[in-house]
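One structure is given below, encoded as structure tokens.
Entry: chain A
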Amino acid sequence: SSDDTASGGDACGNKIAFFGALTGPSAALGINENNGVKLAVDKYNKENTDCKVELVPLDSQGSPDQAPQLAQKAIDDTKILGIIGPAYSGESEAAGPLFNEAGLVTITPSATRPSLSEQKWKTFFRAVGNDFSQGPAAGNYIKNVLKADTVFVIDDQSAYGAGLADEVKKVLGPSVVGSDKVQGDGKQVEFSAVVTKVKAANAKAIFYGGYYQEAGLIRKQLTAAGITAPLVAGDGVNDGAYITSAGAAAAEGTILTCPCQPAAEARGTFVQEYKALNGTDPGTYSDTAYDAANILLAGIKAGKTSREGLLEFVKGYSGEGVAAKYKFVEGGELDPAEVKVWAFKVVGGKVVPDQEIPKS
Partner candidate 1 sequence: MLLEIDDVSLLYGRIQALHGISLTVDEGEIVALIGANGAGKSTTMRAISGIRPVASGSIRFNGEDITKLRADLRVRRGLCQAPEGRGIFPGMTVLDNLDMGAYTRRDRAGIAQDLDRVLNLFPRLAERRKQAGGTLSGGEQQMLAVGRALMSRPKLLLLDEPSMGLAPMLIQQIFDIIVEINQQGTTILLVEQNAQQALARAHRAYVLETGRIVKSGTGAELLHDPAVKEAYLGVA
Partner candidate 2 sequence: MEAVPTREPLLEVDKVTLRFGGVVALNEVDFTLYKGEILGLIGPNGAGKTTCFNAMTGIYQPTEGQIRFRGQKISGKKRHQITKMGMARTFQNIRLFPEMTALENVLVGTDAHNKTSVISALFRLPRYWKEERESREKAERLLEFVGIRGRLHEFARNLSYGEQRRLEIARALATDPALLCLDEPAAGFNPAEKEELLQLIRQIRDTGVTVLLIEHDMRLVMGVTDRIVVLEFGKKIAEGLPAEVRDNPKVIAAYLGVPDDAA
Partner candidate 3 sequence: MTNVLEKVRSGREAAGERWRGAPRWVRWALLIAVIAFFYALPNKEFYQYLGPIPTPGANFTQVMFTVSIYVLLAVGLNIVVGFAGLLDLGYFGFFAVGAYTVAVLTSPSSDLKTLWPWLLAVPVAIALTMVSGVMLGTPTLRLRGDYLALVTLGFAEMIRIGAVSSEFLKGQRGFNQIPHPPGEYADGKPFFGVLDARPYYWLVLTVIILVVIGVRNLTHSRVGRAWISIREDEDAAQLMGVPTFKFKLWAFAAGAAIAGLAGALFAGKQNFVNSQNFELLNSIIILAAVIFGGSGNIVGAIVGGGLVAYMIERFRGIELLGVELYEYRFLFFGLVLVVMMIFRPEGLIPNRRRAAEFKDRRKEVTVGE
């Protein structure tokens, strides 16, 4: 739902929009981000009571099918100067051309599919690392920390999940003893065949590329069948919703990666402020989204109240946020030097930071 506590335009009437899933099967991650953006706008408006910025939430439900329509809606509203999002890779793919054509700047805090930056969209910016960093990191963690020499790799065939799994496989090489693909989007709930395969492969670790809903079900069914090998998964699973889906007992010990740092480590008073506004702890990408919003807001503050102006501003931006330092290189990627990948672990029914992983 879209309660706009942070909104409130005025004479200036400038707006920014968040583009991502706020409802639907993978909404948890989108809500994390939207809350971060909300905080940024809220703070901005408190400081600039004379010229506020309104936040427009655009709920894509994570579906590429909805994305072009929604992008068009954002483009039609000429007061919208920039977009935080799209949050997922699939919808980014579908909406990107429209934003590019309209010259409406987008900063995604989370869509990690590498090829997004290769489309020659001049409006695309990514505030996190991509799966070329996350994938190898996850693979290295499995190899070096878990020391698993037999790994079973599963993915959900999504734009994001399949790509990530491929990167992991590249790093693990021959230790991948089996792999399988499942259907995402809530289309599959019965994974007995996967379980059978994992069991037969006698894997010491399992990697899953996809989103938290399916990951939870797979973990649950693996555990029920007596498989105790740890599950490793990427940022798409990195949320408490995964634990709800898998059940606390089964989820325990799962390793989750993210090309980001723990939100709890964010600098300054971010964590407290976030909690005060949203009533929950920040989740994966809450801080990145907050930072991305701040980049746009900084531009607006600097008087870049046209789309071209803001786009130029973002392109040339360089500065420090609560999660990282931001500077965009070619294709809109975050400066590789600034990319960090972290591993998290489910302990006691909570996702807690485990350690930073070297990227290669």
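Here is how the candidates were picked: all candidates are chains of the complex that A comes from, given by their letters.
Throughout what follows, contacts are C-beta pairs under 8 Å (C-beta built on N, C-alpha and C of every residue); 3 or more make two chains touch, one makes a residue touch a chain; residues count from 1.
Everything numeric in this text was worked out from a predicted model, so none of it was measured.
Novice: Consider chain A on its own, then decide which of 1, 2 or 3 touches it in this complex.
Specialist: Candidate touching the shown chain: 3.
Novice: Quick one: which bits of chain A touch candidate 3 in the complex? Just the residue numbers, please.
Specialist: For this pair, the touching residues of chain A are 1-3, 23, 59, 63-65, 68-70, 72-73, 75-76, 90, 93-94, 96-98, 101-102, 119, 157-159, 162-163, 181, 183-185.
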